[in-house]
Structure formats: structure tokens, C-alpha cells
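Part of the complex only, each chain left as placed.
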Amino acid sequence: MPTVAVIPKPNSPVELREVPPPELEQNSALLEVEFSEVCGTDVYLHRGLLTGVPYPLVPGHVSVGRLDRIRGELLDVNGQRFREGDRITFLDVHRTCNACWYCLVAKATTRCPHRKVYGITYGLDDGLCGGWATHVYLKPGTRCIHIDSDPETFMAGGCALPTALHAIERGEIRIGDTVLILGSGPVGINAILLARMSGALRVLCIGAPQSRLDAALQAGASKVLNIETHDVEARRDWVMEQTSGRGADVTIEVTGVAEAVVQAMRFTRDAGRVVIVGQYTDHGPVEFNPHSDLNRKHLDVRGCWGSDFSHFYRGVEIVSDETRAQPWSEMSLTKFGLKDANEALSEVASGAVLKALVDPKL
Amino acid sequence: MPTVAVIPKPNSPVELREVPPPELEQNSALLEVEFSEVCGTDVYLHRGLLTGVPYPLVPGHVSVGRLDRIRGELLDVNGQRFREGDRITFLDVHRTCNACWYCLVAKATTRCPHRKVYGITYGLDDGLCGGWATHVYLKPGTRCIHIDSDPETFMAGGCALPTALHAIERGEIRIGDTVLILGSGPVGINAILLARMSGALRVLCIGAPQSRLDAALQAGASKVLNIETHDVEARRDWVMEQTSGRGADVTIEVTGVAEAVVQAMRFTRDAGRVVIVGQYTDHGPVEFNPHSDLNRKHLDVRGCWGSDFSHFYRGVEIVSDETRAQPWSEMSLTKFGLKDANEALSEVASGAVLKALVDPKL
Amino acid sequence: MPTVAVIPKPNSPVELREVPPPELEQNSALLEVEFSEVCGTDVYLHRGLLTGVPYPLVPGHVSVGRLDRIRGELLDVNGQRFREGDRITFLDVHRTCNACWYCLVAKATTRCPHRKVYGITYGLDDGLCGGWATHVYLKPGTRCIHIDSDPETFMAGGCALPTALHAIERGEIRIGDTVLILGSGPVGINAILLARMSGALRVLCIGAPQSRLDAALQAGASKVLNIETHDVEARRDWVMEQTSGRGADVTIEVTGVAEAVVQAMRFTRDAGRVVIVGQYTDHGPVEFNPHSDLNRKHLDVRGCWGSDFSHFYRGVEIVSDETRAQPWSEMSLTKFGLKDANEALSEVASGAVLKALVDPKL
């Protein structure tokens, strides 16, 4: 019988439960999970900080595993059929409707009001819909991708890779740009890797703690600055020193701190671009000056919400490419069994581990 | 002897002075002024609210007149020589350097640190450099354009037309969009006209007083709302009612009020675009929520500073085109003599007149 | 019993047939046709010039009518349910799959290999899938839109309006541009209207016969030129005269003649944009000079295939808007009964009528 790790309600410990195997609808499948991610969003989910979450919840939105059973037909984007036994991953976002005004007229599918997310807005009542489990039920219409690479390399990217890909796309980095990354968590590290991959000449990173800044350097940051030892003014001075006094061409904010949004604006050069991707949950208000921070700077400030299949697909391609995968293959992963999910959450929350995975075999 | 109207220092009354005629450098000219504009920026200049202004100052950055004398060669963008007696206008922005990093690498010429603006950052010590005068000295390298249209129709656009053109360009309006204009001063009215000209299906305007909202309707706004009788919540509700509950596709803020920047974000649909052009001077800080106002909305917020020759040139083309010029030809203009400049400033400051001109012949 | 007008095979006369009413699948509907369009594509379909067409074929891809029966639920893009008796139209493109590489990664849905088009790639064997009929079967997933405007005004736009909208979108017209339209058929006339609506200052049109050029002037073209009386060199000279010797900023080719593609390149200014939308069928090869026509000109040449829901939706919005609909409401329409479909085809082929409709009530 499938086993899942459940958050019964906000701030309650994760519990194991056994769940009867699902009836497969036409063109659906059952996935046997190899790994599922434990990310910062899961910490927020555990604390009840996201709206619209139907507890009890099985977390785990990015996972990899093997197709245990398929009913009907499951096709990849090239129209090739998946077979039982294939190793795959799937886009956590489901039911982007392709029928509403946001999908069809605005073409802003990450704002489709009908989208559902495995492990976040699908709860236990919706079935086996989270990756912290021995099995996930892949409902009809779930977008699957073959994983030909090493599954741990794929998981090293996790949800941070498509998130960072979307942010980088919004940043429109040009060859030779100086890119500033505010934040040094998984999205920040991936953003550094992708900024370099997009032609940034120099990538600066401001974050903490030192272990993550070391990872940032490892990922290709030219220079890093520790927020624990440098106040806002010192950070600004540092950025200006690195950029002929102008500020970064592109700044990507991935911090989870409201004040960082305004710092991002102030650390960016006039007519530059700022991407805000670190405010997925409400970190409160912040004050800025529209004249000096925005209008006079002729600045572009771009919110970046979610990611779509194209980002997920390209992420898989990157970690599957032998000339590009290396940084992810070298990332440090810490694995936890289903029964150790509470420990995983606290290790991620404290920043003690860079990337935690649930391995249902443990 | 040329006569100029001078602001001796902030908050001092404008005075008339006589100034000896300039020696003409090679490839320069002397313009005999027909009209010069009195705009909101002049009110701010009089109050000393802009930085980097070298008082004593002759205001007047957009002017029209006839070439009195030319020394050497003065060419238009098509390489045609201007002749004495020609009616022309000139771009107030001078010395965009075409040699610095902002001009050549970032291609953000409105942020060139070397640009100088007639009537704003050129003061009386720089010569006859403002339009509130019988004559303006056109330094070498000043960009001039023939005015074949009625000069009053051109002046009706004034500096608001290129400013609005730049904002509209930043807004990337698509045919069928609903555009919201926050503010109903000259830039707002021009933005309404240009939003319609860009294919907006509906243009909404929120502003005051009623006389300007009437002008907004005249300019093509579908509906208007008076801020004097509707608080922020009522304004939001009104926008949502007009937009199937989504908000405007594009919002252009031209208010001069810091709070309006945040309202612009909140009144715009997810994945829409906001252009901030009403914060040319410092109206203080404002608080917003990066999560709900920006990141989750997947919003684009774009500062818009100054305008360049292309906007000025296209503005002249519009008011010179018989199929497009009509709204400007019908705008109400109030003329003041040089000696009445103080009265002109107070009428503009109070909003009693929509558009004031200095006519040195009066 | 529903009646349809059928092209049994290429170059055979259209015949009337009676067809049993369809079983309605869940979330499908039956439309009672008021009008369906006869356009140039139908002439090509009759001549067998398109590939992938499953004869016998019921033509008619853009139609308007009333919902006769609904089974299950039919929703608009705002999630509102349609009811029986509603007047609607529907996007002829069906089954854009939202599952393939073109839909999801390239986001080029008009190149989705799974798309099917009512009246073109759905044949009679697929059911009541063409508008030249008393009834059309709206399969599940068909995208419908309420028609609140006068249905004849909507039909005046027909398929030319979304086609032209897509082309105009590709042309990225800026306020003040000079736009050249090559061709004066329905797509050309719509492109003129939309170019003006997008801020083009001057719209030039080269086409034939004179009656269509008169319609072009009526639609807002500044000047027109008749190809029957002007050879290629004369046409080029004429364009250069109108454009200070530079060529048009944007040229939109809608001719159905291969040579026009090269003329479009030559009549456009350096660093301008050319949109090719008049080559939906194979008009043979043509010769050009990559050096002088493309590389040295720094030209953008953009093919434009099909249109998507956003174009169709915005087209409906335009003809439903009282401030924008007038040009379409004044267009000349010629109506034919189902039994007169052959005559309709020959009138369209000869250019004797500007826009022909099938009215099954006649």
C-alpha cells in the first residue's frame, strides 16, 4: 500500500500514512518515487504561510521516479509514448487550462486561475498528489519528461532550476552584462549558474551564510559579500565599486526579505533591469522612493511568478547535457527517509543543508 | 537687445532683464521666439524643487520661433539646410554626448550624464538658453525641426507630447488593450490621445478637477473618475468593474503623487505593464507589498525618464499631420506676455489653465 | 435535417447534401448558422491548392450563429456559461494541443502539428465541420465568443481581421511610422484599418483593381497606387517619393504573388520590418539578392502564419466597440444562399465582390 508523509495542518509534525492505491483514469499513470525535493516552499507550507493550500497536504512538488503503471496513453512533447519502467519527472503545475483569458489572450499561463500544483494546491483529498511518498498519481494531462541523466543531478536542480530559468529569462541578460544576485539559497545558486550560462561577464552575489557564499563562488560568482557582516550601505558601496559606480546591469532578487526588493532597485544601474522572484510569500510591506528609485533611474522592475513547462523542460535538458551538467552533478545533496521528513524540514529551514531530498527507500 | 524673463533664485518673482545679443559660434543660430511653454516643471523650478538647476534661470524648454540669424550650417535630420526666416522648434535636450557608456553601450541616452536641458539645466550664465525670452541662442549641435503646422497646434502638445510618447512606447500597448491613465494634466491628456492612437480599445482616466476630466473625455477616454469624490478603494472597485475584475492591461502614472505609483500597480492586471512617468521630482516615499503588488502579479513596472529626439520628432510629425492634429488644434491655450510670467506660473500651479504659453510679443 | 454545401473534390461544383444531426458529445454544442464567410482560401480550396485537405469538404471557417443545443457545459474565457439561444462565433482552429513541443516549449501555437481547422482540415467525414451549412457541430474544446455586436459587422471582418491583427502584431508598428500595405483584398483593407489604429501616421497601399483601392482610401490609406498601371520600378519610385527616399518603416505583404515578397523588401527602409502574410499557398519561387535586399539593409523579414485565439478575440472586441466598429459596419457585403455557393466562389475569385457571405436562410 502506498505510503505518504503528510502535513496534517499548519505547524503540526509531518506524519506517515498509508493510502489505498488509486484507480487509474484513462491516460493516467502511477509513479514510483525515487526522490522528491524538500525546498523552502515546503518550510513555508509547514508553517501555513501560503494561501489556498488544502491541508492535509503531501508536500513534494518536484520528484523523479519510474512509471509503475500506465493506463491508456502517456505522451511526451514529441508525441513519443512513455512505457512502464521509464524514468521520468513531471511538471508540478497541472491544469493550466488553455481556455481562460490569462492562458489564451494574455498568454500569461503562470497566472491561470485554474492551475493546480502537485504538493502545494493539490492536497491529500485530491489523491496521491505529493512527492513525499512511495507513489504519486499522475492525473490525465500531467506533463511528463524522460530523465536520461543521473536522477540525483536532476534533483540537484529541483524546483530552483526552472524558477531561476524563468527569472533569468525575465532579466534579458546580454553578453557582457554584470549581474547581481541578491540571495544565496538554491534559487540564487541556480541563478548564478544560469547568469554565467547567459553570457554575464561578472556575477556578484550578496547573501549568507558563508557556506552558501562559498557555493556561490563555486557556481561561478566573481565576488560575494556576506550580509551578516555588511550593512545596507556597505553593500551598496561594494556593488558600486565593482561596477564603475553605476550598479549592476541586471539584478535578480531571490531573498525572501521585503527590504531586498528596494536594495535591488538601488544596486542596479540606470536603465537596468530588476527581477523580483524572492517574494513568493508575504514578507510584509516596504518603503521606497518612486522618484529616485524608479522614475529617474528609468528602471525596469519585473515580478516573476512561477514557471511553465518550457522552463522545466529546458532545465531537464541542461542537467542532461554532458557539457552543462557538471555543476549540478557536484552539488551536495542530503537524503532523508519519509519518516525523517520533520528533520528534513528543520535542516532546510536552518540552512544547515543546501539541498535536501526525500528518498522513500530509506 | 534681447529680453528674458528670469527666475533669479528659487521662490523669487520672475524678473525681466535685457541681455546683450550673443556672438554666434560656428554652426549656431539665434531664434526669435514666437511662443514658449509654461509647464508644471516650470512651477517646480520656480519653487526650487529640482536639483542641479543653475539659477538665475530663464525657463522655457519647448519653444517655437523663426531663425533670425544662422552662422555656418544648420541641418535637419534629412541633411537639409535651415535658412534664416524658417519656423522651427528645437529639442531642449542638448549635448547628449554620444561618447559615454550610457549613450554608447547601454543606449540609454536619457540617462547620459552630460546632457543639458535648455531652460532647466542651462542657466542664464550659459547664455540665452531659455524660451521665456525674445530670443534663444541655439548652440552648435542643437537639434532643430521645421514646423510646418500651425505653431499653436505644436505648442498645444508642448513638452507633454514627447513625454507621453515615451511613456506610451514603454507601455507597449497592443490593439484591444484597456489602458488606465492616472492623472489628467497635460501629460495625462496626451497619454489618452496616444493610447487611443496606439490601438487601446478603452482608455480609463482617474484624475481631477472635473474640467480636466472633461478634457480627458474629449481626448477619447471612455470613462473618467474624479479623485476628489472617490477614495482609493472606490477607485480600485471602479477599475475592476470596467475590466472584468482583472485590472487594466497597461497603466500609465502621470500624477506627481507618490501613492499613485502603488495604486498603479494595484489597478493593473496580473502580467500587465505599469509605466511611471509622474515622479520627475521627489514626492517622498511610499509603501508597497512586494509579494502581492509585484511578484505574485508577475507585473512589469517601468520607470520612464525624459524623452529623446525620436519622441520629439514624432510628436512634431503628429501635430503636423492633418489626419491626426485635430485634438491638439482644439486645445485651449492661454497666452501671457513676458512681463506676466509670474501670473502664468500661478495659473499653471493652480490648474486654472490647461496650457499656458509665453508670447514675447504681448 | 442539417443541410451542407460540399466541395466533393477539387474543381468539382459545390453540391448540397443533407446530413443527419450529430450525437452531441459531453461539452459540445450545435450551432444554427446565421452567416458564414466565403473568402479567398475557399477559392483555393475549391481549386485544390491547399495540402492536407480531406475532401469532401464543407467550407466556411468563420461563421456566426445561435447555439441551438448544448450538452454539458460550454464556457467563455471568463468562465461564464453559454446558454442555448446565445449568438456566438467560434475560433476555426481547434485542437491546438497544449501538449507538444511547439505549443509548450516554442510557444508557437499556430505551428502546432495537431491543430485542425473547421472548414479546411476538418472534412465532411469529421462531421458538421464547416460553416456553409444550416448547422455546425461545435466539438468539445471549441473556443466560442459571444457576439454582442451586429452579426454582419462581425462578418465584415471575417477571417481577414484576425489574420491582419496577427500581421500587424508582427510588424510592431510604432506611433508615427509609415506603413506600406502590398495588396488591397480583405486582409489588406483590414491591415490598413489596423495600421492606422496602431498609430501609423501614413499608410500607403499598392494594389488593384481601382474599386479596392477606393476601399483602401476609405479605410484610411493616405495614398494608393494601382499595379495595373504602374510597373515595379514606378511602384518603387512612388514609395520612395512618399518616404523621403528611405522606404516604408513597416511593409505588410498580403498579395498572393511571390514577386511581391521581394518588392516588400525593396520598398522598406533600412532596418525596417517586413511581414509576409500573403503566401498561404504556394505561388512558386522568386529570386532576391541576399546582399542588397537583406543583409546590407539590416532588414527584418517575418513570416506570419495563421492566427490564434488572442487575435480572434481582439477582433471580436474591435467590431463590438462602438468607437472602433464603424469601418466594418460600412463594408459592403454580398449574401448568397447555400445553393448559390458556386456563384459566391466565382464572384470572390474574380474580385467582383469585396466580401461574400453564405446565408443559409436564403
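Which chain is which? They are A, B and C, in the order written, and residues in each are numbered from 1.
The definition used in the following text is that contacts are C-beta pairs under 8 Å (C-beta built on N, C-alpha and C of every residue); 3 or more make two chains touch, one makes a residue touch a chain.
Everything quoted here is computed from the prediction, not taken from an experiment.
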* Shown here are 3 copies; how many are in the complete complex? -> 4
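Note that in this section only the chains that are shown with their structure count from here on.
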* Homomeric contact chain A-chain C: same or different residue positions, threshold half -> same
* Asked: CA centre of chain A versus CA centre of chain C: separation in Å?
  -> 42
* Asked: How many Å are there between the centre of chain A and the centre of chain B, using C-alpha atoms for each centre?
  -> 43
* To do: Return the residues of chain C touching two or more other chains; collapse runs of consecutive numbers into ranges.
  => 78, 313-314
* Residues on chain C engaged by chain B in the complex (per definition of touch) -> 78, 165, 168-169, 174-176, 194, 197-199, 201-202, 220, 222, 244, 313-314, 317-318, 321, 323-324
* Under the touch definition given earlier, write down the residues of chain B that touch chain A in their complex. => 101-102, 106, 108, 110-111, 244, 246, 249, 258, 261, 269-271, 276-292, 294-306
* **List of chain C residues in touch with chain A within their complex** => 75, 77-79, 96, 98-101, 104-105, 107, 141, 143, 308-310, 313-314
